[in-house]
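Note that one protein chain is taken out, while the other chains of the complex remain in position.
Showing chain A:
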Amino acid sequence: MLVLEDVHTHYGKIEALHGVSVQVNKGEIVSLIGANGAGKTTLLMTVCGNPRASSGRVILQGKDITNDLTSNIMRSGIAIVPEGRRVFSGLTVEENLHMGGFFNTKAEIRKSQEHVYELFPRLKEREHQRAGTMSGGEQQMLAIGRALMSRPNMIILDEPSLGLAPLVIKQIFEIIGQLREEGITVFLVEQNAHQALNLADRGYVLETGRIRLHDTGKNLLENPDVQNAYLGG
């Protein structure tokens, strides 16, 4: 589905990723964990082509997208839920969802919208409310719903648990599990290592721009190094 081969990414002269290789197979949930500043978000942004990888290759569904335009990448069956939710706060919930289906026909939008409301009944209740007035958890649901509107094969989530209450986090992760049931591939980037690895088929540990460990989610959870560094011993 998504393959990164020896990707190096630079911000100006500073190299943020020193040759990262990651593979996400179809139908999997893959988690990427790492501390602050490890390069998690950079890795995601490189997939989106903003900034582009300075060397190495990014392959999405068999197609090399390393040097594609961000706008083209985001229209090719992949959707991202950006860090910090970033819903359009002045727009209503429904309008936010419609923006997610910007390049789809009205009939498709209607169908995806119903589907999103099924996944998140809460959003249906708040259909005409302005997104900025909702709670963090609701906004996160909306951000995920908006990403699903374009009917992606793969969804990338950047820190979906950021700043949310534990109960809401649980809900969000349940939904992510549900997405896998629907055949959507999930690439999850998290600081909340315990939850992320619990859910994931496989996991990667990123440290200062390098992949330090790579294993199944379960094995990583039991790995003493991971436990020490990310799970609080």
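The rule is short, and it goes like this: contacts are C-beta pairs under 8 Å (C-beta built on N, C-alpha and C of every residue); 3 or more make two chains touch, one makes a residue touch a chain; residues count from 1.
Rule of thumb we're sticking to: contacts and distances are computed from a predicted model.
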| item | value |
| --- | --- |
| Absent chain [UniProt protein name; select from "Inner-membrane translocator", "High-affinity branched-chain amino acid ABC transporter permease LivM", "Fe-S cluster assembly protein SufB" or "Biphenyl dioxygenase ferredoxin subunit"] | "High-affinity branched-chain amino acid ABC transporter permease LivM" |
| Contact with the hidden chain (one of A:Ser71, A:Gln178 or A:Asn228) | A:Ser71 |
| Full-complex contact with the absent chain, from A:Ser54, A:Thr92, A:Gln171 or A:Gln191 | A:Thr92 |
| Chain A, residues in touch with the chain not shown (by the definition above) | 48, 50, 69-75, 79-82, 86-92, 94-95, 98-100, 102-103, 106, 109-110, 113, 128, 146-147, 150 |
